[in-house]
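Inspection log for the structure reproduced underneath, given as structure tokens.
What you see is the complex with one protein chain gone and the rest in place.
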Amino acid sequence: MLVKKIFKLKNLRYLLLVFLSACIENAPLDSLSPEGPYARSIDELFWITFWIAVVIFVIVQGALLLSVFVYKEKPDSPEPKQIHGNTKLEILWTVIPVLILAAIAVPTVRTIFDLAREPENALKIEVIGHQWWFEYKYPDYGITTANVLVIPADKPVRLEMWSNDVLHNYWVPKLNGKRYLVPGQTTYLNLHADSPNEFWAQCGEYCGLSHSKMRGRVLSMSQSDFDAWVKNQQKDATAFSADDLSLAAEGQQVYLNAGCTQCHVINGVWDVQGDRIAPNLTHFANRNVFAGAALKNNPENLTKWLANPAELKPGTFMPNLELTESEINALIAYLETLK
Amino acid sequence: MSSSHSYPHEPTGVETRKLGMWVFLSTEILFFGTLITTFMIFKGRDFPGIKLTDVYDIPFTSISSFILLMSSLTMVLAHNALEAKDQEKTRVWLLATAMLGAVFLAGQIYEFTEFYHKGFELSTNIFSSTFYVLTGFHGLHVFIGVVLLLALWGIGQRQKGLTLEGGMNLEFVALYWHFVDIVWIVLFTVVYLI
Amino acid sequence: MTKIIEPNKQSNIFKRPSSETGIWSWITTVDHKRIGIMYGYAAFFFLLIGGLEALILRIQLSQPDNNFLTAAEYNAMFTMHGTTMIFLAIMPISAAFFNYLLPLQIGARDVAFPRLNALSFWIFIFGGAFLYSTFIFGTAGAPDGGYLAEEVGWLGSAPNGGWFGYQPNAGLKYSPGTAMDYWAIGLQILGIASLISAFNFITTIINMRTKGMRFMRMPVFTWMTFAVSFLLAFSLPIIAIALFYVTFDRKFGTTFFLTEGGGDPVLWQHLFWLFGHPEVYILILPAFGIVSEVLPTFARKPLFGYAAIVFAGFGIAFIGFGVWAHHMFASAISPVAQAGFGLSTMVIAVPTGVKIFNWLGTIWGGKIKLNTPMLFSLGFIGMFVIGGLSGVTHSVVPADTQQTDTYYIVAHFHYVLFGGALFGIFSGLYYWFPKVWGKMYNETLGKIHFWLMLIGFNLTFGPMHWLGLQGQVRRTWVYAEETNLQFWNIIVTIGAFIIAVSIIVFMINWIFSKRNGEKAPFDPWDARTIEWTIPSPTPVWNFSKAPEVKSLDDFWHSKYDEDEDGRAVRKESADQMLIDLEEEGLNPSENIVLPNPSYFPILLAAGLPFLGYAVIYKSIPLALIGALFLLIGGFGWGTEPLEEEVEENLEHE
Partner (left out) sequence: MSENHIDHPTPKKYVQIAIVLGILTAIEIALYYTEDIVGVFTDPILIILAVGKFIIVVGWFMHLRFENKMVNRFFTGGMILALVLFAIVMIERASANFS
């Protein structure tokens, strides 16, 4: 009984996983632990194919090894029979693979169209690829943010994606497969997270020097938390008055004078509206990561970043503005107020 | 049979060089196919700026197309004359073919300069790029063809004259020339008329 | 009396090259065997370079957030690794086999166009040198407006757009400098070389077969050469045009692939993979051919289902043209296209399976001799099937959207390329070693090589499946420590070094055996095809007289009969026949005319890199130099007969 249970396919699969993950407690980009219906349908399809492949693998390798062991040349082995072929066998091993593939093809095609269909009542979000960070826009709410995608849990989300420069590839392994971001063309991807959680994202397509550091996070939250988040995002940043003497207020002055405004927008602080080439910083302190989610949002990293961005992200479009240590400290204090 | 022929050749009965040329022409289809596909894909898109239809001169191109078409006739006549072992005629028809090809080329150069003056330069937009690369690539083929024809004509001037065997023979060049012509048949329709 | 006719040496204008030994004889040779050997050495050299680049990659990846390399260097390394392995190592090694073996297997004196053959080789050499000169002359940097913390060193000043150079990243704006120009033009030159050899091989196979060598009597390796030549002939033109576009975009301001000017980056993907997928079958089919020769020989049985294997090979080649968009499943293509290409991709598994099962049928019931070539062929089957099956998991489109651009793909293609193509190639290198050098390789070292390589290979590429599924993305210079990928990455790196050791073992074996190996007997493997009816090493004239073939595996049937059980029985006359054959092969009774050596192939080829530099640096003088080379080469070629004049002289005798 027990033996039978252990060898049930499912258990075998877990055994395999346990073996393989011997040294891996937690891989945040794991594509085998889906946490949403889209990823789950892919996962199921993968495992079907995988087990079929395993069976074929065992048969072929088994036949190979068996022939070698049985028919290895021995001193007394006779000359082999000169067999030229066998039509029945040929037909057999053409037809059986065809049938197997047909069996795989049916769910494949079904899943392709399921995944492509636009879900009803989905929240629309625009994803724009930049070298090397993702920008998100919520057209329904008028929000522009970066790096961390916030979505309501247990609700489908429809991403409309394109790229501002080269090809990128948006991937949240636990929620769905990948989809390219192409300049001049729109592509679509659906996400759906089961429950509130934090997921990792990564740019898949090679996009230049800092491709490896083009990462992201997806934060799924309960509807009420999400609504609160939306409310907060829609607020402008509170500007410090000119006579405020706090470090943060000093930071705001640095921000306005050091040239940051050429590229960045902080709503309510600088009146220029519209798109800039750099992440919108209005709610910067709300994001736990920055610079394409390559860095944790903490003063230490920010200091390094502001001192020399290219050191952390080769090729980046943010210049080294030759800031002094005190300017950097002030800026950090200011950035931390941008909740 | 002399000993050097002890190796059997050509079990198919097609002369090896000619066979090689046919293989080459088959791959040329893919070269031009790629170019034409690119041209067609972009032809269907709208993008601001000057378009091909703004610069065309159909009567002019029609005449040069006709000239190229007729060069195929002179080519086949040269071939025919050679089969009839008429060296004199062969050379005349060869030269005629080369001249028709040269006229076509001159026409193309004229056309390119005209377009260029109308502001339709290689890098003006996607329409001009695809146009010049496609027709220019064909023009390059015509040019090579003219060179080959003249070379043949030159060889024909020497004592032994031309033969259908060995070396760079007439049949070999003729195939190439006709191919260049059929490509233009397609280009004329696809690029200019449609 | 043996008499090798030397064609008249003072041809019309230029003096004919006349040295028979030494470096000039190699440079001017048009002999398919010498060209094959040169192809082999050059390609192996590039294999080492490509491998070295892989080792550098692996050192960088052995630790998370490592900084052994800068990002620019890493990107250059993987691009050059992929490009080198595919275009400069595996393809030319296959060409080496084609060159050496094709005329021997069909009983011809040489290929259809010997000088074109030399031309292909020299174009390949100049193309490779041109591509690699990027390390000296090339420049690369941050995209327009971006910043780098440090200068790009020489290691990073190589092409860095990946081996498939996706646009617009590989365009001028995002890959400034000249490195990507070197890539585009270098591949263009290499493509010309392959295209020319494709014409040559196709005509050779159609028109140079010896008496009785009907199509259905040709060895499978010849068949696969045929299929590969078709694939080359029909796929290279597409990439050639696409590379023209890239060069125009980068150098002359056009916008074929740039959205700003109305171009379309996805078109590049189509054009690249329209070539790129046939290309992967170009890489694997030669190995299929080699294995189909080795297995029957060492199982002492005819190939099971010869016709099925031949047709399956062509089936693969044919269907291989219709699956290209499976590299674009995550790209901007519609679900209908995804489904269509997913299905067509699955179909490829069927003919491939037919081959695999027929190979198993071949060894089943045989008398298997487990020497090095056989081990590599058996290893080939085992490893290729793993790669093939992971390929089928990619064809399941939704699953592929998880796998694509991860190390799972890297695992797939190394299993088919290394475990498939390269294992097959090693098998062939050992198998034909005695034929080429007249010496035997060292069996013990050969076996050590095999086992080390098998273990190293699986340690390197096996864990990559897992790494990919765990989210390690391709072409990433660093991975974050939090992704918990370090353990298997270290194993992978160790594996790569084990492969390196195994390759050193191979090189020692090769050098040592070539110099001091035992003299190879006339027919060391008791083989089946007619290239073994001539002495080892192959005499310059190949066959002393044109052989006549009466059946498939003609040589075998001249040695063996079958008894009433269908078992092979050696004919009594076999031993004497072999002695006679060797005697005859070494002392041809007839006058033999060989194609002349010529300077012009190398001269002509030398023009191309100049033209390449001329485009990169927009320099008229360089273009003129290049044109001059082409002109001199072309004119000399056109006026220098290959052998005809001699034939005429003979006829007057």
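First chain written, first letter: the chains are A, B and C, and each begins at residue 1.
Note that contacts are C-beta pairs under 8 Å (C-beta built on N, C-alpha and C of every residue); 3 or more make two chains touch, one makes a residue touch a chain.
Since the model is a prediction, treat every value here as computed from it, not as a measurement.
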Could you run through the displayed chains and say which ones the absent chain touches?
A, B, C
Which of C:274, C:411 or C:552 touches the chain that is not shown?
C:274
Of the listed residues B:40, B:122 or B:151, which contacts the missing chain in the full complex?
B:40
Tell me where the left-out chain touches chain B, residue by residue.
12-15, 19, 22-23, 25-27, 29-30, 33-34, 36-37, 40-41, 44-45, 58, 62, 65-66, 69-70, 72-73, 75-77, 80, 83, 164-165, 174-175, 178-179, 181-182, 185-186, 188-190, 192-194
For chain C, enumerate the residues touching the unshown chain of the complex.
206, 234, 264, 266-267, 270-271, 274, 321-322, 325, 332-334, 337
Footprint left on chain A by the chain that the document does not show
162, 184-187
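Everything below uses one rule, namely that only the chains that are shown with their structure count from here on.
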So which one's got more C-beta contacts, B-C or A-C?
A-C
List the centre-to-centre spacing of chain A and chain B in whole Å, with centres computed as mean CA coordinates.
52
In whole angstrom, what separates the CA-based centres of chain B and chain C?
33
At what distance in angstrom does the C-alpha mean of chain C lie from that of chain A?
36
Multi-chain contacts in chain C: which residues touch at least two other chains?
264
Counting only residues that touch at least two other chains, what does the list for chain B look like?
none
Considering the complex alone, what residue numbers of chain C touch chain A?
70-72, 75, 142-143, 145-149, 161-162, 166, 168-169, 174-175, 259, 264-266, 299-302, 304-308, 330-332, 335, 338-339, 342-343, 346-347, 349-350, 353-354, 356-358, 360-361, 363-370, 378, 381-382, 385-386, 389-390, 392-393, 395-406, 466, 469-480, 482-485, 487-488, 562, 565-569
Along chain B, where are the residues that touch chain C in the complex?
2-12, 14, 16, 19-20, 23-24, 26-28, 30-31, 33-35, 38, 41-42, 45, 47, 49, 122-123, 125-127, 129-130, 133, 151, 166-168
Can you name the residues of chain A that touch chain C in the complex?
20, 23-32, 39, 41-42, 45-46, 49-50, 53, 56-57, 60-61, 63-64, 67-68, 71-73, 77-86, 89-90, 93-94, 97-98, 101, 104-105, 108-109, 111-113, 115-116, 131, 165-167, 169, 171, 173, 176-180, 182-185, 187, 200, 202-213, 215, 294, 308-311, 314-320
